[in-house]
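For this view, one protein chain was removed and the others were kept in their places.
Presenting chain A:
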Amino acid sequence: MTSGSGRHVRAAPAGAAADAALEAATDVTAERVLVTGASGMLGRATAAAVAARGHGTRSFQRGPAGVPGVEDVRGSLTDAGAVERAVAGRTAVVHLAAKVGVTGPESEYRAVNVDGTRALLAAARAAGVRRFVMVSSPSVAHVGTSIVGDGAGPADPERARGPYARTKAAAELFALAEDSPEMRVLAVRPHLVWGPGDRQLVEGVLSRARRGRLPLLDGGAALVDSTYVDNAADAMVAALEAPPDAWGDAYVVTNGEPRPVRDLLAGMCRAAGVPVPTWSVPAAVARGAGGVIEALWAARPAWGEPPMTRFVAEQLSTAHWFDQRRTHEALRWTPAVTLDEGFARLAAHLRGPGAED
């Protein structure tokens, strides 16, 4: 059990009585939940956390998820038939599946993030789903360069930065517009999720640090909040079980512990026993370089993800931290794992039998 807030899940009654009980309940009874995108770190953690709460859990993603106790359904969001089959018989959905990245044509992002979400919402409604948790990102509302203690603003598909954020913004807007008494919808925006098994942030940081190729931008002073993966998964469960007044809105989820980027990177490096970066590059130089690299990669898509983009440079050199009060109040959730505990768990994982070094 990862949730520490003491909510109770009752055993599901059967038949018509169950429906009546569902209608009347303020507490949440066991749901039949679909978790999409369970192949990534957060998706796997979420599926596991949902299952651990006693909900019947099915996952849906292109590859195998292999989460113990979770029914594995494979398929693509862009395959309407697969989506319908996945959602059949479900009462709740946690939708994590998305195309994530910083480069590539926007149409590819749109197909998965916008059209895929639209198809899933329609199928869910048809299947009688009552609760739909849309997993989004703080970047959907982020049009400037820094975030200093802001709350979750409205998604802005025109001005959000980059194809991922723009398409997620559009998806979040129409998902929230679907919120109705029959099917409640809310959006959760976890920020900078990391933890054991993280193939994006942690692995990227460590592989560069090992090669001595991880610079600090402007000394790494920018205050950045992040989310330890178990806290994010916990927040998904809290969202799924959210009280009636929480629905129809978007919530940023973080650890609520902003730290200078340098401290965050150092925490990860130390967990892995890798030297902590000490050399600094002016952020303006990095942003400039990012722009050049972006342009080169755009011309040669076959090269894959570029090593540094303007967007990444900005993320690592400007403040990103949030007002979490509304999130805590509405979702009845607070993070249970501190940053330092998270670093300790990461270290234990990297030292453990499954450590990839």
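Just so we're on the same page, a contact is a pair of C-beta atoms (placed from the backbone, for glycine too) under 8 Å apart; a residue touches a chain by one contact, two chains touch by 3 or more; residues count from 1.
The working rule: contacts and distances are computed from a predicted model.
Chemist: The complex has one chain missing from view, so what does its UniProt entry call it, picking from "Acyl-CoA synthetase", "Tripartite-type tricarboxylate transporter, receptor component TctC", "Potassium-transporting ATPase KdpC subunit" or "Sigma-54-dependent Fis family transcriptional regulator"?
Modeler: Answer from the record: the omitted chain is "Acyl-CoA synthetase".
Chemist: Looking beyond the chains shown, say which of A:65, A:82, A:123 or A:223 touches the absent one.
Modeler: A:223
Chemist: Looking at A:148, A:177 or A:348, which makes contact with the chain not pictured?
Modeler: A:148
Chemist: Just name the one of A:52, A:319 or A:344 that touches the chain not displayed here.
Modeler: That would be A:319, which touches the missing chain.
Chemist: Can you list, in ascending order, the chain A residues touching the missing chain?
Modeler: The missing chain touches chain A at positions 145-146, 148-150, 218-223, 256-260, 262-263, 266, 276, 282-283, 317-319, 321-325.
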